[in-house]
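Have a look at the structure below, then the notes.
One protein chain omitted, others in place.
Up next, chain A:
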Amino acid sequence: MELVCPAGSLPALKAAVDEGADAVYIGFKDDTNARHFAGLNLAGPKLKQAVDYVKKHDRRIFVAINTYASEGRLDHWKSAVDKAADLGVDALILADVATLEYAAKKHPNLSRHLSVQGSATNKEALNLYHQHFGIKRAILPRVLSIAQVKHLCQASPVELEVFGFGSLCIMAEGRCHLSSYMTGESPNCNGCCSPASHVRWQETEQGLECRLNDVLIDRYKDGENAGYPTLCKGRFEVDGNIFHALEEPTSLNTMDLLPELRDAGVCAIKLEGRQRSPAYAKQVTGVWRHALDRLGNHSTLQIEPQWTEVLDKVSEGSQTTIGPYHRSWQ
């Protein structure tokens, strides 16, 4: 299985390559990218340096152009596709039908991967994207159980990539308007969820309060670990109880499932975290490289305690879960 690692900056990309990523994925520094956060992503000469570095090490580089083109601005998405093609990247990660259509027509020989934002969770959806846009691979949203992933691998017309580790998006990607409902910024169109520009922290008598566009998302007691205020990981009151009504701040970690995912025929494991530091890219890539190398063709994988320790340290709330892969989580 291919190890696909995140790079939100040139140092992160180099760290991932140095630690053994088979492929890295990046995005441009604009709203064509579903990780469009201030201070992140690549532009200008750094893009060429990134591609050169990856090629020199004989690895692959993918570019995520995975937001939905707004009306009147499709040329901006088309330019992004052309720019990626000119850079000589190995694949485009796309979600929007209009962008897929353009890429397939203009650059037929450049591989197209359906982004997780494309929200394809069943074989018929995959058939549509394969038939019309010749996608080579699809990245599955984090909503399927392991049994469903296995089943889909058998039925899919294209190779499938799944998330292995990182922040856990609990909603079917591409189908979540929570952020735009609260802030006006749309993950689908603006590439931003719970944007920092709308976050406000305030020390109060009741504790540290965090607001997203003035809505109280969480309130922390002294000494309590305060995470980034992603709105679906806030604490709310439901039926008289205050708790993480949608999801705890926790990360996905599917290392335990690696033998099953390989046997199912999953072609690639994606690590999440383009918004994280180069140190994160280095640590998670290193651990997953070791794990995949050890897995090889063996039927089981012995997980080293120090791997878990490293992954727990970089996880939200120092917790991990196999999330939707496990029926009981659902």
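In this section, contacts are C-beta pairs under 8 Å (C-beta built on N, C-alpha and C of every residue); 3 or more make two chains touch, one makes a residue touch a chain; residues count from 1.
Note that in this section contacts and distances are computed from a predicted model.
J.: Pick from "Radical SAM-linked protein", "Ubiquinone biosynthesis protein UbiV", "Tryptophan synthase alpha chain" or "Ubiquinol-cytochrome c reductase iron-sulfur subunit" the UniProt protein name of the chain that isn't shown here.
T.: The missing chain's protein name, per its UniProt entry, is "Ubiquinone biosynthesis protein UbiV".
J.: Using the touch definition from the top, which of A:E203, A:D222 or A:D239 touches the missing chain?
T.: Within the whole complex, the residue contacting the unshown chain is A:D239.
J.: Which listed residue (A:Q49, A:S70, A:S111 or A:T308) would be found touching the missing chain in the intact complex?
T.: The missing chain is touched by A:S70.
J.: Using the definition of touch stated at the top, determine which of A:A16, A:A95, A:C192 or A:A264 touches the missing chain.
T.: A:A95
J.: Pick out the residues on chain A that sit against the missing chain.
T.: Contact residues on chain A toward the absent chain are 68-72, 74, 95-98, 101-102, 118-125, 127-129, 131-132, 142-145, 148, 151, 170-172, 174-178, 180-184, 186, 188-189, 213, 215-217, 219, 232, 235-239, 241-242, 245-247, 323-324, 327-330.
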